[in-house]
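As you look at this complex, bear in mind that one protein chain is not there, while each of the others sits in place.
Here the chain labels run A and B in written order, and each chain numbers its own residues starting at 1.
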């Protein structure tokens, strides 16, 4: 492996890890607070990407400046959170918090099936490619390797900002503290007047918006086609499970590990590239079943 | 909950005696009716054959539901078995049908041991998602390593011999149909018996209390592994039959939509009911064949919507409704 290829693999890995982390952050936040694994999270990611492409395509057609692609990404993410995340929590999940885990999984799986077809109905099966945002920021040359600013600087910066922002939000803001309190003990939280329903709704909307944001940010770097949601839910679950469910900082590290593993495999053994994330997950879980940063709790008897 | 989720135990309520309406008479009558399909409705023969093969796989998923576990990756065993059969036919052209099915079963069980030893450490979310991950691994292996697996085009699975005879297409399909029906009867019966047996009952306690199970001197993981192998074997036989019936195996066999479909049918038929698995598979395939012409674009959406309706409003599925009706009928007598 030449130094150039090494750097390319490194940059690919970092850019990819940043995207996966953003999606996984939403997944692990929702799980941490609500104890629900949202299988439809992958669809929200895909819809975020589709929405961004549609919106920025429309903006370009109207003759607006390409730089508008960035605020439109945020708009897409917020739309995914509010228009999809909100109703999903409010109409469906709210009915099943006291049901067995398997039933909860089945419900989010059903939502996943529905949303996969929604994408097909709205956007068809034709792949989309819309790289305006990628081109708008130009390239940068590092150690003789030219790479896009978007992937090398913007994506990791957004991921890092979200990581730090989420930490700050949960620990130092009132809403964040309410969320943490509800996570610790829902009944106790309700007894001191916290509206757990609102906390759950808010958390789910934020989590869904993060999935949408991941898709929005991914849209300029990849072609958007049916099935991307299924890949992403399994991949982000791999990240979240490797870290330990509900572990935010751990998810960042594992996203990096899995992203780099995958990108190096692309250069070394391309056929196996898609297998690497799972290989890492299985290896970690074989040694630490609760994930790298998760803690096991013995049942009280 | 007992009777809601474990319809096969409905017999316990009554004194040991004659066969129950819902438990024995109806399924046998249904199978007899199906046996007439090649004579009465030859146009449906292939459809019923595929539905029953899928039903075997669904029965495998249902077995796990009995222990309160859901796998979103059981298409893995379906595909492993189908490919094992195809590889065997490639290596030994003209091999016997029995050998193909055996290869499929063996492949599924070996894969079940390898994956099972890992996934039985987990329950609930992790169990479901890790199974999904393993099926995705196998799927991308099938897609990417095309020099071994034929890639997205898959591998042809030529018609095997039957007891040393090379049959023409029509007679082979007829043999296959009745073989599938026999396997459904035999394996369905065996699975129901196993679930009612001490080992099967111990397996089902995983749903409610593993602490007590441990304090009975039983390893919960080992109990789950046995059930997991039963479910993998059922999926494997179903997959091998499907491969032989279709004459070609593709990575689509392992695709998550297949796994999701199995879970869907299991819940539709009646979560955890072996009989329900077959009823569900037949209904599913019939509706799909006739509805997909009109609703091909929204098929997944319909399934998802229907799944939500069942979970929220009819958690015992179709078999639950049949049982309620049958019990009502018996009470009236």
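In this section, a contact is a pair of C-beta atoms (placed from the backbone, for glycine too) under 8 Å apart; a residue touches a chain by one contact, two chains touch by 3 or more.
One rule holds for everything that comes next: contacts and distances are computed from a predicted model.
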Chain not displayed: protein name in its UniProt record ("Thiosulfohydrolase SoxB", "Porin domain-containing protein", "Phosphate transport system permease protein PstA" or "Amino acid/amide ABC transporter ATP-binding protein 1 (HAAT family)"): "Amino acid/amide ABC transporter ATP-binding protein 1 (HAAT family)"
Touching the absent chain when the full complex is considered, from B:24, B:90 or B:201: B:201
Touching the absent chain when the full complex is considered, from B:214, B:297 or B:330: B:214
Absent-chain interface as seen on chain B, which is shown: 1-2, 5-6, 12-13, 16, 190, 193-194, 196-202, 205, 207-209, 211-219
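The criterion applied here is as follows: only the chains that are shown with their structure count from here on.
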Separation of chain A from chain B, taking each centre as the mean of its C-alpha atoms, in whole Å: 33
In the complex with chain A, residue positions of chain B that touch it: 65, 68-70, 72, 118, 121-122, 124-126, 128-130, 132-134, 136-137, 140-141, 144-145, 211, 256, 260, 263-264, 267, 297-301, 303-305, 307-308, 311-312
Touching residues (chain side chain A, partner chain B) in the complex: 37, 39, 92, 95-96, 100-103, 105-107, 109-114, 116-118, 120-121, 230-231, 234, 237-238, 241, 245, 271-272, 274-275, 278, 281-282, 285-286, 289, 299, 301
